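These notes are about the structure you will find just below.
Note that one protein chain is taken out, while the other chains of the complex remain in position.
All chains are identified by letter, namely A, B and C, in their written order; residue positions are counted from 1 within each chain.
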Amino acid sequence: MKSQVVTFLIKCPDQKGLVAKITNFFFERGFNILSCQQYVNSIEDMYFMRIRLNADGTNISKEELEESFLKLAEPLQFDWFVNYGDSKQNVAIMVSHTSHNLYDLLERYKEGSLACNVKMVISNHNKLRHIADMFDVPFYHLPVTKETKQEQEAQVKQLLDTNKVDLVIMARYMQILSSDFINHYPERIINIHHSFLPAFQGANPYKKAYERGVKLIGATAHYATEDLDEGPIIEQDVKPVTHESTPTTLKRIGADIEKLVLASAVKCHLNNQIIVSGNRAIVFPEAGE
Amino acid sequence: MKSQVVTFLIKCPDQKGLVAKITNFFFERGFNILSCQQYVNSIEDMYFMRIRLNADGTNISKEELEESFLKLAEPLQFDWFVNYGDSKQNVAIMVSHTSHNLYDLLERYKEGSLACNVKMVISNHNKLRHIADMFDVPFYHLPVTKETKQEQEAQVKQLLDTNKVDLVIMARYMQILSSDFINHYPERIINIHHSFLPAFQGANPYKKAYERGVKLIGATAHYATEDLDEGPIIEQDVKPVTHESTPTTLKRIGADIEKLVLASAVKCHLNNQIIVSGNRAIVFPEAGE
Amino acid sequence: MKSQVVTFLIKCPDQKGLVAKITNFFFERGFNILSCQQYVNSIEDMYFMRIRLNADGTNISKEELEESFLKLAEPLQFDWFVNYGDSKQNVAIMVSHTSHNLYDLLERYKEGSLACNVKMVISNHNKLRHIADMFDVPFYHLPVTKETKQEQEAQVKQLLDTNKVDLVIMARYMQILSSDFINHYPERIINIHHSFLPAFQGANPYKKAYERGVKLIGATAHYATEDLDEGPIIEQDVKPVTHESTPTTLKRIGADIEKLVLASAVKCHLNNQIIVSGNRAIVFPEAGE
Partner (left out) sequence: MKSQVVTFLIKCPDQKGLVAKITNFFFERGFNILSCQQYVNSIEDMYFMRIRLNADGTNISKEELEESFLKLAEPLQFDWFVNYGDSKQNVAIMVSHTSHNLYDLLERYKEGSLACNVKMVISNHNKLRHIADMFDVPFYHLPVTKETKQEQEAQVKQLLDTNKVDLVIMARYMQILSSDFINHYPERIINIHHSFLPAFQGANPYKKAYERGVKLIGATAHYATEDLDEGPIIEQDVKPVTHESTPTTLKRIGADIEKLVLASAVKCHLNNQIIVSGNRAIVFPEAGE
């Protein structure tokens, strides 16, 4: 391995000596530890680590590394993942009518602040095609009705799999995906919901927020799971509002929150900062990155 | 009337000329308008005004003022309220085991930043008596069981009414009050709920917040209504949290939010900044006060 | 006048009866008052009003309205401004190398959430031309050196004046404009500074913020005045940061704050929500708009 940043994500039952054993393992193989972040969940007796390594000066191959790591991992019951930082993830963005999240993601992608390849935009409508065009990203219009849902999802799946898409971003895609579809991409679909979940689940959160007279509105980015709006929360934010705000104003104020929350969640995912544990997402902060 | 600030709160169907008519009324009677805040709800076609007057130099009596105001108010279908700023409201604080909100309210009262008379602290436990003692506020211990609930509420009611209490603050009083009790004090009971409602209604919100893995926790101050945790929201705030937070940490972080949110809501109420409209609270900001 | 929203901004010495006199004036001429916001600065004894009128059903012409308003305005020493809501303002955006604010403004313009005509992008570099091209907005490259500064400013001025530009947005234009230039467009140039002013005035605020070890970074949108970074503040926001943040990370985190703060300030200006008083900007909130 050359000068590249290797990231390991590890989840296992808590036990004495884990940090020492893991850091030793990498130290002995010549890696420089750039950062080493841990989380101990003492309620569930679980241990989580995100460790970033500089491979400079090591001669070990990926295969050798993984083979020897397995010998450490198995007795300690590691659930683990490694990213070698040598290729960008492939991303697909799914949208319907709403443009603000799409603009924002494509602009960040174009500016180089989202480290990925946006392979395509998929939509059940044709309305946002011009935006994909502006940014030279392929746009696929795959309309859907109740009757054609299964068929359309199959088309989407084929597009994603043919293009080796690693991450699907539902940037206000206003369709409920089937369990089959979602389970095909576990922890690989990020959805933005336009409320501070678990408040106002389901449709029309801004209308509900107006009617309830809340003094804050928010947005939530989470991994999609079978239970709608119930997946592990990656990022949330809110802004203060007043009685003056109509559902329309709330929608406008909300759009800015949605943009930042979704972009931040996507960055955390692409940057290997997240370990999912049950219905909770462990999101490690950036470590001088 | 002498040098005092008179505040009118007005709610009525929206119609042309309201500001002009109302401000003229007060101008013609020699009042100086200190501030005049309005809100038009165009969804429900309703009009709301908070107007603060300086009575300096007027000779009109309260009776004359109200009599002539009625002639304006009736044809325009005003629902109105007036406060003459010449006496402080009487307040009772109800608590159970949790001390932080009680300390905070009494400290603000003592420092003069809550313009009211705290007449008493009422609790179903004896645990916080020493705090009331520290601040020289009478403490009433009225234990309650399922069997004695009706009787205890009657005792509370008598205490409140004998002492002419204008506002009841439920500062973590962990009992559900009967509809009878609540309806006896309409828009005069403020409750603090330890989550950003409508998320995590009911008991143990911090435990639920931990389990749901939210990235923000909050608190909500609202008027108590028959439907628990469903009353008009006066004030809300949140703080960011991470996966590191246990239910215990969330509770501690939450305590600071609860203190500020409850104190702020109480101040808005005492300062006549709130008009309730259905399930929504119109909370006018301070106007150079 | 047809169905349009007319906005008056008024500034004058405080005195009794102002609201009544002004609202009467409009009521008598058949206007419906949509909102009426006031601010009394009792330290300087000044009065400020923003009043929005629906002209539906009135027959009065602009000339008649202004002529009769003058009769009210003169004795009361009004400094006033009226916008008839019948045409969009012309806007020019000035940039250098940094793209995030430009993308964000153009996207909002394209989406229809900035009510203006973006007539042009002007830059001292050619680097961001492709972005203007993407959004079909004319791009003018006007390089500048110490020697050519006066000449270049003259070119800019001519471009702006020929195109009847109402508002200049300095979206990270990294040149100091001459007093002459700035005074030619009083309260019509909005600048974004990448710190919470007055902290870290001048160049390299993120580097300074890192060195000072602050735990919050921010951005400030203000009207440009002769004294650099000293003009009336329209909008500010901050985000929490930690010791982990390098100047580079601060820059990235700051970019999101800058985008929202600048867009919000521009919206307030275009929406006639601002009255400048000395070095302070009175920014009225939206009133159900």
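As a working rule, contacts are C-beta pairs under 8 Å (C-beta built on N, C-alpha and C of every residue); 3 or more make two chains touch, one makes a residue touch a chain.
Note that the structure is a prediction, hence the values are computed from the model and not measured.
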item: Residue in contact with the excluded chain [from A:Q4, A:N24, A:S179 or A:N204]; value: A:N24
item: Option from A:I33, A:L70 or A:A115 whose C-beta touches the chain left out; value: A:I33
item: Absent-chain contact - pick from B:D14, B:D79, B:E107 or B:E230; value: B:E107
item: Interface with the undisplayed chain - residues on chain B; value: 99-100, 103-104, 107, 111, 113, 134-135, 242, 244, 246, 249, 252, 255-256, 260, 285-289
item: Chain not shown, touching residues in chain C; value: 39, 42-43, 196-200, 211-216, 218, 232-238, 242-244, 246, 279-283, 285
item: Residues of chain A in contact with the chain not shown; value: 16-21, 23-24, 26-27, 32-42, 240, 287-288
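Note that only the chains that are shown with their structure count from here on.
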item: Centre-of-Cα separation between chain C and chain B, whole angstrom; value: 37
item: Where chain B touches two or more other chains, by residue; value: 39, 42
